[in-house]
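First the structure, in the form of structure tokens, and then the observations on it.
The complex is shown incomplete by one protein chain, all other protein chains being positioned as in the whole.
Letters are used for the chains, namely A and B, taken in the order the chains are written, and counting of residues starts over at 1 for each.
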Amino acid sequence: MKKLHFILAAFLGLGLNTVQAQAPKGSVLIKNATVLTVTKGNLENSDVLVQDGVIKQIGKNITAPSGVQTIDATGKYLMPGIIDAHSHVALDVVNEASSPITSEVRMKDVVNPFEIGIYRALAGGVTVSHAMHGSANVVGGQNATLKHRWGAKDPADIIMHDAPRTIKFALGENPTRVHGRGNGIQPRTRMGVEAVLRNGFSEAMQYKKAWETYNAAKAQKGNTITPPSYNERLQTLADILDGKIIIHCHSYRADEIYMLINVAKDFNIKKLVFQHTNEGFKVAPEIAEYTMGASVFADWWAYKMEVYYSTAYNAAILQRNGAITSINSDSAELIRHLYHEAAKTQRYGGLTDDEALAMITINPAKQLGIDDKVGSIEVGKQADLVIFDTHPLSSYAVPQMTFVDGVKYFDIKTDKDDQRLMVSATEMVEPIFLRANEEAHRCMQDVDAYFEAFQGAFLEEKH
Amino acid sequence: MKKQFLKAGLLGLLVAGFLTQTTWAQSDPTGKRRVTSTYAITNATVFTSPGQAGTKATVVFKDGVISGIGSGVQIPKEAKIITGDSLFVYPGFIDGAGNMGVTKPKDPERPKDFVSSNPPDEIAGITPWRSATEQFSVSGSQVDDWRKTGFTISQIIPDGGMIPGKAAIMVLGDGNSTNLIQTNSALAANFRGSRGMYPATAAGVMAKFRDVYLNSSLALEHEKLFASTSGVKRPQITPTQSGMAAVVQKQIPVLFTASSDLEIRRAIALQKELGFKLVLSGLENYETVIDLLKASGTPVLIKLQVTDDKAIKAQKAEGVTEDTKAQYARVKEAYETALKQAAMLEKAGIPFAFSTVDAKPGDALKTVQTLIKNGLSEKAALAALTTNPASIMGISRVAGTIEKGKMANLVISTDTIFKEDAQIKHVVADGYVFDYEVKKKAANGNGKTEGNLNGSVEGVWEYTSETPAGSSGGQIVLKRDNGVLSGTISYDDPAGSGKVTSPIKNASVNGKTLSFDFDVAAGGMNLTVTITGEINGTSMEGSLSVPQMGSFPVKATLSSPSLSN
Partner (left out) sequence: MKRILKTFCASLLALLPVVAMAQIDGEFVKPRSGKFLLKNATVVTVTKGTLTNASVLLENGKISQVGPNITAADAEVIDCTGMFIYPGMIDGGTRLGLVEVSSVPETVDYAEIGNVTPNMQALTTVNPNSEAIGVTRVSGVTTVLTVPSGGLFPGTAALINLNGYTPDQMYGGFKAVAMTFPSSGRRGRFDRRSEEDIKKDAEKALKEANDIWENAKSYLELKKSGAELSYYPEMEQLSKVIAGELPLLIEVNAASDIQNAIKWVQGKNIKVIFTGVAEGWRVADEIAKSGIPVVTGPVQELPTRQSDRYDAAYSNAGKMAKAGVKIALRTDEEENVRNLPFHAAFAAAYGLGKEEALKAVTINPAEIFGIADQYGSVEAGKRANLIVSTGDPFETRSQILHVFIDGYRIPMSNRHIRLYQEFLERSPGLKSN
């Protein structure tokens, strides 16, 4: 009995943390850069000293301790490692599209450290990505926050173990298409989406109560109460109610965003971030007041009905209304130039440099619950850093070097072209992927395979 | 209900088996029943277990059990004699996991109220109550194909979804026998999702596996409480939960099919989380997880199949672009690494066996030969076919070696088993003798002998090697005693100056290729270094490979050939 409880406890709380491996940590002194700290202004001709993966000192004329390599960054720009709050890079499975709620599914189970997308993201200065379950289900799986330690062979080595748990939710067209229209089960409408959520949380409360009753009774002599059946799906929802998990909700329309805010209020859920949020600008005051903000595309719109009435000024409106706002990729291509995506907030809404940079650094860090560890250049933070040849918000900016925990994983000058970690021994000709951009968006990946058993691909890949 | 059926079925089988063994013989109008169940293989070269040299001996077995072995062993009068003078006898091979002779059960019909998000276990591929015995037939041609290559025992896994059911250990014996050694030997599992229903992907399968496992644990708790306390509601144990009981109680392992390194990691992660006994099966790409396999102590069954060389063979030497050349090089590197994986397992000290699932019986021995050419020792190869699977499956008491009292499972070949032109003439399984046609050898002088070594390798070789630490070299002294190649090698002392000498191990000559290992003590560790090279006259060129460091070129010349030749 005890053992079982140990197992259950390990499950509920820790997950994969128990198999945590020691990630490599580096030391380096970067000299004479324009340091864009994001949170503490810009420092001209300044040095940043990293020791054992942590930022130790920021200032002028720092000398390198013995054994610490110095990098001359004169004329270059140093910024915090870019954080993508919405990605599907390095996942073998994106959608377990078979049920409207799949909160028991964990993306950490299917992390693939060999995916070339990790390196390509590093080449775009991205050091942390939020590897999310897809948007097929109202409540999708639990996401994994990754650190881009390229070259690691153990998935555990690229998982950011000190990041809090997060989970994917999805509203609107995708879940209603997959489940309602595809499978003939709820939800087929946005009403149904709300019902699925309320039903799920209400069941989770019952579930939690059943276990509490059992746990209280089981030690008593002559106890006749038997253990309820275990249900990680409901347990995860209960963990959300207990504030242990941050919701990241795929959403587009203002009405559905507002709906989820109301559901969250009713169930006293505070940790809520909206993803995509194309019509977030219409309910920006509500998002600002109640949630941890929105993570949005810089300019994507019109690829489906629920994003037709959107605006590229979304991020600016959200920001100006006080919502924590980040710019994300949801794409293996966009993730390579998030600095440029963030810069679009200057074209569309005239945001300041600091505001724009915050959207790909400290703001997504806040939304992922890791802003005490990464997202700015501050003493004591993890040394995830990027060196640019010019200001990163310039359209001509080219990332030069990218560091994770002080270890350099990308160097434009010295890296070899072919970065594949794994090559198939049976590959006749290397496959050529044309129009790769269309494949780069993986929000609905695995859904088509799931539906092969039905009537084929009536589900096109849509975000 | 399923379980009851299963029980009744098994009981029936056992009873039937019992009857055939004890019933007195009677007339057989087909004329096919064998006259005797006692056999003697006389004066053959017998290899009783891996690592043992072949000795001339006679092997006697009766009623499926080895009753005597040795040079002076008494041959019973009723024994049928197999003249073994020119033959080589090995323990029968054991397949750690196979699906030979298995017929996939029909998919159950979907109920009218079927909901794809919550399908019944049976439809979702979760059928731990099923047994491979229900799907297996020893009379299938697949079984004979595998037996023909020396396999006498197979742990059969059932066909199905993510948890298809229980494996069973079968002897590949006579078609009229039950052939069952052990039922419910392991629970088969894999990461295959169900098409069009929950769980559909590997991520869903892992979540569902946890769910099934933990609820089976809880069901046992409930049963215990029900048995000990009054006033407890009746447990409603599902077939899935009772099917999982032996796994949850750690009586039997989960035989997880995991072909790639990531799948292997996933299976081990699940095992660490839940605590079940784990055997990994069907490994194909595992070079990057050898340390993990070692550390976790997980028994492994690698796929009895070498990487397809179609891509390697298709590589053109000329008229290709630089792009293509670079692509070729990466593929070649991957291919060569893939072939060395089994040898790496041996070096790491991980006892492994084979799985025949998806492998081609016709290529089986060739596969093992290829692994040997790529650094696997013959001893480890034979162990992987015999003693290792026996121990992984817990049947060492009755199988894996040629010993008195063990099952009469033997492979009888025309030459030492891993020679290229060795052919299997007889296979004894469960004491039944299966005879196979032996093809005449190709006429002498064409093809095969050409590739062989003309002179001897014996003598003193001077060698040099290029490593990142610089150029170094020394002497290799080789001699042959009773046909066994041995000797010493000298090299720069890694701990200081001067030369040290180590004995040579696992030396062998295959065609023109010489290979051997030796141990180097460095920094408190013992590294096993392998040298393989192709001999041309009195020179040799090849590589020296150091675990975790890579391969480096090595050259040698035979400076003073042995005079004894």
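Going forward, a residue touches a chain if its C-beta (ideal position, glycine included) is under 8 Å from a C-beta of that chain, and two chains touch if they have at least 3 such contacts.
Nothing here was measured: the structure is a model prediction, and the numbers come from that model.
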item	value
Identified contact with the non-displayed chain, of B:A326, B:V477 or B:V546	B:A326
Of A:F274, A:W300 or A:Y409, the residue in touch with the unshown chain	A:W300
Contact footprint on chain B, counting only the chain that is left out	323, 326-327, 330
Sites on chain A contacted by the missing partner chain, in the whole complex	116, 119-120, 123, 173, 281-282, 284-286, 288-289, 299-305, 308-313, 316-317, 320-322, 332-333, 336-337, 340, 343-344, 346-350, 352, 393-398, 417-420, 428-440, 445, 448, 460, 462
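Convention: only the chains that are shown with their structure count from here on.
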item	value
Geometric centre distance via CA averages, chain B-chain A, whole Å	43
Chain A - residues contacting chain B, complex	1, 3-4, 7-8, 10-11, 16, 18-19, 92-93, 95-100, 102, 104-107, 109-110, 112, 114, 133, 141, 153-155, 179, 183, 185, 222-224, 226-232, 418, 420, 422-430, 446, 449-454
Of all residues in chain B, those that touch chain A in their complex	115-118, 195-204, 206-207, 210-211, 214-215, 217-218, 221-222, 225-226, 229-233, 235, 261-262, 265-266, 269, 272-275, 288-289, 292, 307-308, 310-312, 314, 326-327, 330-331, 333-335, 337-338
